[in-house]
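All protein chains but one are shown in place.
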Amino acid sequence: MAKVLMKGNEALAEAAIRAGCRAFYGYPITPQNEVPSYMAQNLPERGGVYLQAESEVSAINMVYGAAGCGVRVMTSSSSPGLSLKMEGISYIAAAELPCVIVNVMRCGPGLGGIHPGQGDYFQAVKGGGHGDYRLIVLAPASVQEMADLTFEAFDLADKWRNPVMILADGLLGQMMEPVKFSQKEPLAVEKPWATTGARGRRPNTVNTLDIVPESLERRNYALADKYSRIAQSETRWQEYKTEDADLLLAAYGTSARVARSAVDMARAEGLKVGLIRPISLWPFPSEPFERHHGKEFLVVEMSMGQLVEDVRLAVNGQGTVHFHNRLGGMVPTPREVLVKIKDILLGGEGQ
Amino acid sequence: MTEIIIAGFGGQGVLVMGQLLANAGMLEGKEVSWYPSYGPEQRGGTCNCSVVISAGEIGSPIVSEPDAVIVMNRPSLDRFEPAVKPGGILVYNTTLVDRAPERSDITAIGIPATAVADELGNSRIANMVALGAFLKASPVVSPESISRSLERVLSQRHHHLIPLNMQALERGRAYQ
Partner (left out) sequence: MKQVFQRPESLTDVQMHYCPGCTHGIIHRLVAEAIDDLGVRESAIGVASVGCSVFAYDYFNCDMQQAAHGRAPAVATGIKRVLPDRIVFTYQGDGDLASIGMAEIVHAAARGENITVVFINNAIYGMTSGQMAPTTLLGQKTTTTPQGRSIEANGYPIRVSELLATLDGAAYIERVSTHDPKHVRQAGRAIKKAFQTQLEGRGFALVEVLSTCSVNWGMTPQEALDWMRDNMVPYYPLGVYKDSARKEEAAHD
């Protein structure tokens, strides 16, 4: 199949349908509106269900219901909407229901703005909802990855019986790039636990309540064990020109595109700079940072210092972690990152 | 790498112009990106898009130092004229822009895009006239690729207008 020029949001939606997504429940919010529109237009004629819910709260609980029936299901929203979904996400994680949740991040806090931001990093990777749970969080950095990682998200969700979040942003959702859809078949996973009607078997229950501490603690440890197995096998990242680098940039999503351009500009001036791009934000790829202990690091993000905390944990004091960010819907430019790079490597000469 | 900003009023087809350039670049085997300004929906508000056409991988799709700018109205000229790289190209729609560009370090090309479109019987194809003038000055993609891209970018119900769009593009390319 030839490449087609598509918006990130549309490529994501198309990939979801190709991955076997058969239900989409959502609520309008900018800048992710192309996702529900694409679903409304295409999902019913390809054998799925599209429904606009009365709120993000309802949408995520519809996802809970459908996921509990073993159907591949997705919801999509943008930052303020994700805050509303957090209750449901905690329940979905607790019930170990596979589903895909998309956050096309805008800038906050509060109603904030509709331009790209990365301020929901903590919410996505540290919890967001109540209780101890983890989402697998994947961060695309191109329209191609909006498609590829969404397809993969459905397989991972089924494989691990865990919700998977696609953490994109308004720029990745709104921009167009060429995309080629893979002809891969979705992973086929048996779901004997699903509530489909107890025909010829004992009833199944999808439940998150367990008021006996001894029993709930066992469930918590079982979840923790699952999360550590996920961390062992599903950590993903990409390195760019890191081998001989004196300074390692760290960035994901849109910021990583900017950082990569800055790396090229710095290399053109003879500076040994590379980029570590986390693709799975949880589990976080600590390994490449550990391999470069003793060097300088520069985190580039569109938030107030969130990714930088995980980088510091991975660097663990074995190197200096610098920081550059833009906020409020502003996207850093490669040139301003280059200035920061020179500042670090050449002292004041970069200014 | 060519970085382009196209700007005008909503409804003047500036987003489509950008998509045509990006799609044509893709058909010619280049890396491309298109990124729109987006805001609360408003008919008639100003809008713009950034297009990057490159031999190599594209970093930020947001263009801040454009090699070329195409402006379809006065507010867009005021906003984007200062951004053009020295030696770059500025195409402006003289029908709706009531002043001449001030920069002397760029190539400014004025074309009465809306008036030419009106002559062709459809003021909504002014964008194609301006695009033609730009492609003459900077042949970053071929007219053939634009023609093929129209089939993809325009919805099916507008495909009967493709010959008229190409006619407008040619008028723009031929304008002296």
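A and B are the chain letters, set down in written order, and residue numbers restart from 1 in every chain.
Methods note: contacts are C-beta pairs under 8 Å (C-beta built on N, C-alpha and C of every residue); 3 or more make two chains touch, one makes a residue touch a chain.
The structure presented is a predicted model; accordingly, all values stated were derived computationally and were not measured.
Considering the entire complex, the omitted chain makes contact with A.
For the chain missing from the display, the contacting residue among A:1, A:111, A:188 or A:209 is A:209, taking the whole complex into account.
Looking at A:111, A:198 or A:212, the residue that reaches the missing chain in the full complex is A:198.
Remark: the omitted chain is touched by one listed residue; of A:19, A:63 or A:245 this is A:63.
Contact with the undisplayed chain is limited, among A:91, A:133, A:252 or A:284, to A:91. Listed here are the chain A residues that touch the chain not shown: 22-23, 25, 49, 51, 53-55, 57-59, 61-69, 71, 73, 87-88, 91, 95, 195-200, 203-209.
Methods note: only the chains that are shown with their structure count from here on.
Taking each chain's centre as the mean of its C-alpha atoms, chain A lies 34 Å from chain B. Every residue of chain A that touches chain B in the complex is listed here, in rising order: 3-5, 30-31, 114-115, 170-171, 174-178, 254, 257-258, 260-262, 264, 331, 333-335. Residues 19, 22-23, 26, 31-36, 38-40, 57-62, 64, 152-153 of chain B are the ones touching chain A in the complex.
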